[in-house]
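Left out: one protein chain. Kept in place: all the others.
Labels run A, B, C, D and E following the written order; every chain starts at residue 1.
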Amino acid sequence: MVPISYYLILSGIVFLIGFVGVLLRRNIIIILLSVELMLNATNINFVAFSQYFHDVAGQVFVFFALTVAAAEVAVGLAIIIALYRAKSAINIDEFQLLKW
Amino acid sequence: MSAYGADLLALLPELIIVVTACLVIALDPITPASRRDLLAWLSVGALVICLGITIGQINSVNARVSAFSELVVVDAYARFWKILLCSVAGLTILTSLPYLKAERIHLGEYYGFILLALSGMMVMVSGVDLLTIYLGTELMSLSLYVMTGLNRSKPRSLEAAAKYFVLGAFSSGILLYGISLLYGLAGSTKLASIASAIGSRGADDPLVLIATILVAVGFGFKIAAVPFHMWTPDVYQGAPTSVTAFMAVAAKAASFAAFMRVFVEGLGGLKADWSLLFLLISVVTLVLGNVVAIVQTNIKRMLAYSSIAHAGYALIGFVAAGRGIGLSGGTPGLASIMIYLAIYSFMTLGAFAVIGMLRKGGVEGEEIEDFTGLAKRQPLAAFLMLIFMTSLAGIPPTAGFIGKFYVFMAAVEADLAWLAALALVFAVVSAYYYMRVVMVMYMRDPSPSSVAPPHLVASPTLSFVLACAVAGVILFGLYPNPLVSFALQSVLTLK
Amino acid sequence: MTFNTWLKTITFYEILVGMKATMSHMLHYRPVTEQYPHEKRTLPDNYRGMLALLRYDDGTEKCVGCDLCEAACPSRVIRVVSAEVPGEPTKRYSKEYYMDMTRCLFCGLCVDACPVDALGMTREFEWSVYDKRQLHLNKEQLLAIGDRSFPVREKQLELQHPNVAFFNVAFKHLPQKPG
Amino acid sequence: MTELSLRLAVSFAQILAEMSIVMITVATLTYFERKVLGWMQDRMGPMEVGPYGLLQPVADGIKLFFKEDIVPAGANKAMFALAPMLTMVVSMIGFAVIPFGPNLTLDIYGMTIKPFVVADINIGILYILAIASIGAYGIILGGWASNSKYSLLGGLRAAAQVISYELNVGLALVGVLMLAGTMSLVEITEAQSGGFWHWFIWGGRPDGFFPIHTQIFAFVVFVISAVAETNRIPFDLPEAESELVAGFFTEYSGMRFAFFVSAEYANMMLVSCVASALFLGGWNAPYPGTIFEYVGLEQLAWIEHIVWFAAKVYFFLFMFIWIRATLPRLRYDQLMRFGWKVMLPIALANIIVTSFTLYFFPR
Amino acid sequence: MEQVVFFYFALVIAAASVLVVALRNPIYSALALLIMFFHVAGLYVTLHAEFLAAVQIIVYAGAILVLYLFVVMLLNLRQDDRYHRQWPMAGIVGATLVIEAIILTVMKGWTSPVVATGTETTVGATTNAGAIGDVLYSTYLFPFEVASLILLVAMIGAIMLAKKDIGEC
Partner (left out) sequence: MTSSFPWLSLILVLFVALDFVLFYVFWEAMLIPMYLLIGVWGGPNRLYAAIKFFLYTLAGSVLLLVAILVLYFYGGHTFDILALSQGTYPASLQMWLFLAFFAAFAVKVPMFPFHTWLPDAHVEAPTAGSVILASILLKMGTYGFLRFSLPMLPDASLSFTPLMVALSIIAIIYGAYMALAQVDLKKLIAYSSVSHMGFVTLGLFVLNQQGIEGAVLQMVNHGITTGGLFLCVGIIYERTHSRLIADNVGLATPMPQYATLLVIFALSSLGLPGTNSFVGEFLVLVGTFLWSKVATALASLGIILAATYLLWMIQRVVFGVPSPHHLPKLSDLNQRELATLVPLVVLVFWIGLYPNPLVSRMHQSVTNTIASMSRAKVAPTASPSAEETTESLLVGSREPLTAQGSSR
């Protein structure tokens, strides 16, 4: 039996990496990928807890989180494509019209 | 079918809004461009009906009515916000009508998105499970991302959408991680069980603290509290003005509502910890929001920083609620936030409506300089702006003062007189930049170089919105009792 | 849209008709394929195949090295190095003759241009090789092709072509028939 | 430990058997495709290698194996090498949940083994969908890594097409899932036993023939989407020879090319297996029971089952070729519009109708 | 045995996560993320959440990441070898969180949690997918509907934003 804290630590590490990635990278696509890392860390937590409690609610939450992630990606990539058409750039520090 | 009859009835307003949203989106392709107004009127009609139903529920339902296996409740607290949000959404639609035409982005989907965002907010304010609150937040945010990027011919709008999206996704990731930790603590995402789990585990568990901080950060992004405010100015400036108004008012109000419910109902056991946290946040927010607003030249950007600052004021009420002693000790603090945000909605909406009206006249009315000599050209518009600016600065007899008054009263009651004093000092700072707008409008002559500024004609809808906003600002400024007592009654249902 | 067309649309009627057609071809299997290496189709009389250099029946080459074929060739296939017949200053022959068949498009212009009918188009076409340098043919190879493709030659070269008399004043010192 | 190793050995044997079946089928399929296309076009097809060209696949294999492996300049070498492998592997592992024969169980040393299915997992259909969705990666990466315009365009088209049509595949299966009430392919197939009208394409109820639950629309959607999903004509936009030379594998040669091609055939086979298992009753005969049972050879009934399954699969495979022989390629916008505006609404309507019929006429 | 499996998955997940953030080429990042998704799915399987494992692959690997790759290729992005100038901030945040995590694990760890005794359906009665399906359409009907609205918004929003020609009034 793997202790629950192992899962917690794993998800913490992944969350942290995603967090740092968001702060560190300038390519908007990689930033979004880092956000996906964060969401996955969350999902690991939920599933681990769900198994621990023998309670399906956590897995349901993961299901919804997945749905939301998919929706977010659709909107986000649409924004990126529209922006790329307008600006031909997707690095966030190349957006100069508004101060970042 | 019948099993959910009662649940559906309790959530009738949401249902109507969702159905109308779908209807608007479905009708949009078959509506000729010249008749798109009808979609707006359809949305407004639905909102009016919802408002009626929600107000009607006040008398018939006084307790908490749980629906859908206790994932959402309909209580007075939720109803307060629903009434506020419905009114704001309706007024926003009426503001948008002329504005969108002027910007040439009059799309039928826009109204659908407003309604969908509104339904997300209503889910947020009535959710008592972190799942529903999270989903409501996402529904709201996604609609707002799209609405921000609505004006695709302008790269600025798209940039704003991109920034809003990146930081929004980031923040919801953080929020979700916090939620997952809370789930791990309580074994359920219901606020009630989280509260009981915290009660049994004790507040000094580091995991509890981390989860609390993460959730607070997640919500901090949504309410644009410093240091999670960086998206606000850009997004407010880049988004179409009517969207900005909606974002600044409704999104903030709904986020605050969910925020309060989560922290009071779910994490109430950690009052001492989070009130300290929010104390810090609110002080930083006040300082930064007010100081940075001074140097802005774009009025939307200035209002963005001002909205950050207003979040700081509202947070004071939250700190006071956290310091509250006893069972319902936090009541005045929470009520003060509700009052504050209700009033803030009216004045901000009014200010943005005036900005939107300037755009209609062909003037790119976003730089503060564009308001030069407005009093000479448009005395009435300038006077309305004066009232809104005064109210935002919190000067009596406008409603802005009442909002601040109750917040500070709560703060002083919670032995935070120094915080109130600090906040008031920054209210003076804020008065500087609000009064600068007034100064530009009234005390500078229109620059001779600009060729005969067009005569602005407010459309009937815009006039109605302005009239409502002014009426709200003045009436609540002179006679706030109905609002205050309503907020106080509503907040009592927050367990 | 009438009901009939609608019905056809939703039942994929046209597609089914097409599939019926293909299926009927399969069921009534009548292949038109010729198994080429095993069975070869008869070539038409005017088939233009591999080029060849020709000889008179006494074994003398017809080519007089006039370079007209080289000039006529649109693809620069042909290269001729002409030379005097030793001892007979008025007579010339092609000392070397090359054809780069990789470039040839079998138009037949060289054959038309030849004043002495020294070039001919054979009916050979199976010339696939692994090394394309093998398709750079020299005079001997071309003559060999001519020999095997036109085994029956004209009898008298004097009678063969009016031009021959003009070009070849005397025949005594022509190159001898090989081997 | 011995049990584990034994189980591993058995699984390994099963996988090996299944892989060889698939590979052999793929090989024969390449032969039959050319043959059938020839027949339909009044040609003969391969005739040279071996009697009637029967050894053509072997010859092809040997040829491709010995061909020079070219990596284009500027290509991303790692990705270029990875893409065909990924495609191949993904198309192979999908067969793990396909029941090739009846749900027999064998007891070997106290272990229960299902000989005709490698892994009967309870989310079989989801597994298939998951595997199918990963298939796009090989194509996309191959297209991207080749550093060629044709390939990139092919990869892009593949990505869009796979995403669009995978949705329809998934939705078309939902009706079947509702009828069967399980996601295990074995159980779904078992639920269709009892004859032709009990297959889910007709959806007859066990108590009698009344095809109210018919899934024929879903079946049509599934088949069309499956054709698109496997990048076959008329939906072969990603590898359109006439526009994109060969699309995402323009730059590939030798064994890598072979991998892509055989993966495509394996995918065809996979979707054929899924279609027969889900809609056409899998191993079930179109009559109740089996002939062997009537004759009294219950032990050998599985042979008949397998024959029926193979027949159905080969029918689908034949249909793939048949369609290829008949239809021209669609235009790209037609493809997208067809997927989103025709297939998707039909699939959704099918789900709604099926749920209503199931609610009012439960099975 | 379980621990070995877990450590394998955890190691790969962590390594792939680092690669996602560290690699310069967006395609490589996406592929590292793909590997990570697979291993997360594997982790779910070890946690007896087969349904989620499949959904993880279908949605994340099959849809989301394909979309990312699609966009990366559409925009034809090649190298991106620049990082943000937020090293110090990221360092501070990261270090703080690491220290927090260490404190968390060393000081207190995971004490026995309150086992839920609610009305939730428990796993085990039927299959995993069945259990989730049951609660999804009964207990969690309302969030399910909200999620459908979210997807509606995403769908229409994406079309509105990415459509080339937009109807103007």
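Just so we're on the same page, contacts are C-beta pairs under 8 Å (C-beta built on N, C-alpha and C of every residue); 3 or more make two chains touch, one makes a residue touch a chain.
What you see is a predicted model; the values in this text were computed from it and never measured.
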Going by the whole complex, the chain not shown touches B
Out of B:Leu15, B:Leu38, B:Ile53 or B:Met409, the sole contact with the unshown chain comes from B:Met409
Among the options B:Met230, B:Val284 or B:Leu488, the absent chain makes contact with B:Leu488
Across B:Val19, B:Ala33 or B:Val428, the one contacting the chain not displayed is B:Val428
Contact residues on chain B toward the hidden chain run 325-326, 328-329, 331-332, 335, 375, 386, 390, 395-397, 401, 405-406, 408-413, 417, 420-421, 424-425, 427-428, 431-432, 435-436, 438-439, 442-444, 481, 484-485, 488-489
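In this section, only the chains that are shown with their structure count from here on.
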Ordered by label, the neighbours common to chain A and chain D are E
When each step joins two chains that touch, the fewest steps from chain A to chain B total 1
Chain B and chain D share contacts with E
Note, CA centroid farthest from chain A's centroid sits on chain C
Rounded to the nearest Å, the gap separating the Cα centres of chain B and chain C is 88
Chain A and chain C have mean C-alpha positions lying a whole-number Å distance apart equal to 71
Residues of chain A that touch two or more other chains sit at 4, 8, 18-19, 32, 43, 48, 52-53, 55, 57, 60, 64, 68, 71-72, 75, 79-80, 82, 92
By the touch definition above, chain B meets two or more other chains at residues 131, 135, 138, 142, 145-146, 149, 152, 158, 161, 184, 187-188
A full list of chain pairs that touch reads A-B, A-E, B-E, C-D, D-E
The answer for chain A against chain E in the complex is residues 1-6, 8-10, 12-14, 16-21, 23-27, 29-30, 32-34, 36-37, 40, 43-44, 47-48, 50-57, 59-60, 62-64, 66-75, 77-82, 84-85, 90-93
Touching chain D in the complex, chain C uses residues 15, 18-19, 21-23, 25-26, 29-33, 35
Residue set of chain D touching chain C in the complex reads 36, 38-44, 47, 322-323, 325-327
